[in-house]
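Only a single protein chain was left out; the remaining protein chains are all shown in position.
A and B are the chain letters, set down in written order, and residue numbers restart from 1 in every chain.
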Amino acid sequence: MEYNKPLPKLNADSKPFWSGCREHELRFQKCNKCGLIRWPPSIICPKCHSRDVQWIVASGRGKVYSFVVYHIAYQPAFKDDLPYTVAIVELEEGPHLLTNIVNCSPDDVSCDMPVKVMWDDVTEEFSLPKFEPA
Amino acid sequence: MSLKDKYAIAGIGYTDQGKVPDRTALSFHLEACANAIEDAGLEKEDIDGLICYRHFPAASNENDLTSYEVAQYLGLTPSYLSQDAN
Partner (left out) sequence: MLDAGLCNYVVISYGHNAFSSDSMMKMLMDFGGDDGVFGQFGAASGYAMAARRAMHTFHTGPETWKHIAVGERKWANLNPRAMMYKRKMTFEDYYNSRPLVEPFRLYDNCLMTDGGRAIVITTEERARDLKHRPAVIMGMGQHNTATAVNYSTHLAGPTGAKKSGEMALSMAEITLDDIDACEIYDCFTYTVEINLQSYGFFGPGEGEDWLKGGTIEPGGRMPLNTSGGQLSEAYFMGLTSLSEAAMQLMGRCGDRQLGPETNTKAPEIILCSDSGGVSRCHSSFILRRG
């Protein structure tokens, strides 16, 4: 069946992240000068303005920083998912990532709950990092 | 230099509001501006600055609305024009 939900925008900044996802790796930029692991990707470190950067692979473990539960489908493609949980996960390495909590009833999600990444292979080109209870 | 007590709000312009079908976003800007100018006791020739609020996307059957449009349709040629208010 054709995937009819929005897909990420691929551009020079975002492409390495989504290429990593396709290989089931969460890749983030790490500043070679100050060590900040940053997200979203950018050519410049927001902390020290260094351009010197490497990509690291995150563990995929983290905790729920915050979450909301949708009872309305603003886009019809999400109707069958209702109610669904959108969360910000704070990864062990620091970055906050917008994602979904899956394999868990919305009623059972809480802030600071430990979670781990799982991969939703939605198209040939894209795998989406989603999270489930750890 | 402090702005304290140097400037003031001198007029307020209202429009019909709520559910008011068959009106463009531009039409509400124009009505509100004209009413505010009148409420202050001014003439349109007095107005030499126009700031329009940041805005949501235009409806599908309307063009993107900029301060230029609002000034043009009000017949204003202000010294200062911007789309910046917050």
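In this text, a contact is a pair of C-beta atoms (placed from the backbone, for glycine too) under 8 Å apart; a residue touches a chain by one contact, two chains touch by 3 or more.
These numbers come from a predicted model, not from an experiment.
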item	value
Positions on subunit B where the hidden chain makes contact	1-33, 35-37, 39-42, 46-62, 65, 70, 78-80, 85-86
Subunit A, residues in touch with the chain not shown (by the definition above)	5-9, 14, 39-40, 65-72, 74-75, 78, 81, 83-84, 86, 88, 95-100, 106, 110-112, 128, 130
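Heads up, the rule we're going with is that only the chains that are shown with their structure count from here on.
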item	value
Inter-centroid spacing, subunit B versus subunit A (mean Cα positions, whole Å)	41
